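The complex appears here without one of its protein chains, the remainder shown in place.
Chain naming follows the written order as A, B and C, and within any one chain the residues start at number 1.
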């Protein structure tokens, strides 16, 4: 069974091994000792803090309870842009019209903004390729919503998630080639990696003025707000939870940013408290996402062996063990999948 | 009983009389023959058209069926900015930070945008002061959501509504005094009225560059996104339906713009079809908003004498008459008020 | 003989032919009879008025074959541009984007819409019929204006500018317009020129790109056109540079042709011209080429002759054309070289 729990220092070896599998371009978890070490330390201290540090980095791991092996990781950044500056391009609309001449055209613009400053961010999701099956991906992504539902004071009112932007079959980002390269004169990969360490160079080099997108090459224009093929499933998952593209994109590859008020995310809004009753339960058609209510002892998993009636959740022994709960404890439950609207 | 229906040419006298009661500053319905005439003509042609003209102006009136008197009016603009240019200021966040020096501050900016171009707009709501009681205000505002739910192809995916901005006890807009006056060198009222006729002067005179709000007088800064006291109830009503301030404000008085995806507005999302069964029904606790499914024969009213069971709506004779329906006709129903979230 | 004199109403039909012949290549010479009539009227009224500060005056002169009465060319001076409607230019600003840490130092030029030449005088509307396009006529048509300025310094501003037509490709299209202006104006360059020519300039405020345009984002042909004159007018540019005009990084907003400027007092023909006594008699054969003019207004005349610059003696018919008698004061400008007729 797959269990989500906060990261611990002795996850080092497992996470270092996972990082080796991420491959280039995965800047939020780089194949680098220092990087992984810093992730773990930030994560451990986030859960340990009594009060809410807005900048905290809540790092979770997914453990296979059968083998004890760590096979995935995910994180929430309490608030972005509080230490480093957070940049995005806002995609605006501009109408060029002269009624006298009968001219009317809509253009689009890109304007540098820090509008997401202070927002919480979903980040660093990575699942071992061997485990990309059944409900694992959904659990790894959505467990964060139950944590946020349980501890809203640790987070901003608004949640964002950056989607990797479009690149072609050769890994080339047409947006970078059409815009960023003129100003940064370095490779996309280099810029992307640098930006995780220090963003001063962005302030120094980036274009300060609003850009008219119609002056960019067509391939660059087409890439604005377009998600990388490999990230489309992740985007669809977050959209099914109510996250929406609100016309902000990454300044390097123009990947879309998704956004939602935390309290309007389905898994946050629809999750409910139940009292756990441990007993044998036949599998139901619909899987549930379920968590306990602890912070540093947070546990989350999925289960079909759950039956809800009024405020009682019947669940089986395996699930109780995974969540580290006893009979009568309070649990938070939400259907794993959003209902399709009729 | 109050009934909503499309405007007709013979509403002229009644609407002209209503316009006399609006008072200065109500630019969307001015005390002026030509203005009222144009409103009616636009409204009549909007409902008469077979196909959807994006620029159409759907003007409704509220009629007291007892007296036959027209006592209120409201409208939906199919799409703004398709003929004239639609302007707003976008309120952005800018972080000024130097890690080396330990400097970090958040500023706000105002940038001229046309980002709402093509969106549908709620506009021109006016209710005779004598009728501002019971559920009339709610009916007059929300009837538009049932019309939009019924005819989504006539509207954009996104709906906006402009809230009148803050002005002080003397009717002075501190935002205008702090910013607009420097550029337009005319009075707020004059600018506001001009802008309903022709927006060329805005393109000619407005500030083109992004404004740092911290350079404005404090009273002007405080007015950004602030609703006029008299408009607060209207704002709360729309917010209870899911419309949200998304950091766009009016370029003259900095009043907030509310926005929502049409399909996520409560009265649109939760309204359902029922088959009407005309019979005696005792008043229920909760009032409903109910409409028929016609376009140029559109009727909408509120009623407590409705009982819903499966797909059957029992409703009384008076309601049926108001909606101009017969036994077995399809009606669209939604509770008039949003439930409070538990 | 060929003379320069102010344009007058009887010239209108011939002027219109010239305008048609120029096929829209001169912005200020549109083939629009009403506009050309106004241009003549304005010249005549400007000459009649007593002027102590330059204002809306415009002076246009024609090159006439006094034997046939044929008009072979036109040239003008506007006393003060940007008074009635702004005079727009692009100023090329170069900004260094540097990161010491990354050892990057990029010079990024951008085009800024500006009105820095509001309030200057402008040489304009220089058009010479192709059959008259030879060096002597170029000098007479262009430089006689400098003599008029020298004679009437109070009528002109401290600085004088002149716009040179920009690069065109093999099909006669402006690569700069195609790459930039067309996106914003949605029309052909010739139409934009025509509208500017007839002084319907509101559309520029409505349609111009107001944000600076980064030059590296333009295509190569457009980049190469910035500040470059059309190759066939290089002789004109040489003449103007010889007069002291310099290019300071300002270009035309439509075709990016260079705008040249000079302090009016520093125009070579202005400070080198001087007044001497005219003698009437036999004209010499081998004296240097001179421009001669009277210092009149409505009766302004200029001719190109061979004469002694210290005490020019001209044939009686030349004196008659100059509206001068023996012993009258005449303005003289030696052209410096004898290679005029090459």
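As a working rule, contacts are C-beta pairs under 8 Å (C-beta built on N, C-alpha and C of every residue); 3 or more make two chains touch, one makes a residue touch a chain.
Treat the numbers as computed from the prediction; the structure is a model and nothing was measured.
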item: Of B:214, B:286, B:311 or B:330, the residue in touch with the unshown chain; value: B:214
item: Which residue of B:100, B:130, B:285 or B:339 touches the chain not shown here; value: B:100
item: Option touching the unshown chain, where C:25, C:44, C:66 or C:118 are the choices; value: C:118
item: Residue of C:86, C:216, C:288 or C:309 in touch with the missing chain, whole complex considered; value: C:86
item: Interface residues of subunit B (partner: the chain not displayed); value: 96-98, 100-101, 103, 105, 107, 109, 178-179, 182-186, 194, 198, 200-201, 204-207, 209-212, 214-216
item: Residues from subunit C at the interface with the omitted partner, ascending; value: 82, 84-86, 93-96, 98, 100, 112, 114-116, 118, 202
item: Residues of subunit A (touch criterion as defined above) contacting the omitted chain; value: 200, 203-204, 208
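The rule we apply is simple: only the chains that are shown with their structure count from here on.
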item: Topology of the chain contact graph, where touching chains are joined (line, ring, star, complete, other); value: complete
item: Longest centre-to-centre distance from subunit C, chain (CA-based); value: A
item: Nearest-to-centre chain - CA centroid comparison; value: B
item: Inter-chain centre distance, subunit A versus subunit C - centres from mean C-alpha coordinates, in Å; value: 62
item: Between subunit B and subunit C, centroid-to-centroid distance (C-alpha), Å; value: 55
item: Chain centre separation in whole Å, for subunit B relative to subunit A (CA means); value: 35
item: For subunit C, residues that touch 2 or more chains besides their own; value: 202, 206
item: Subunit B: positions in contact with at least two other chains; value: 200
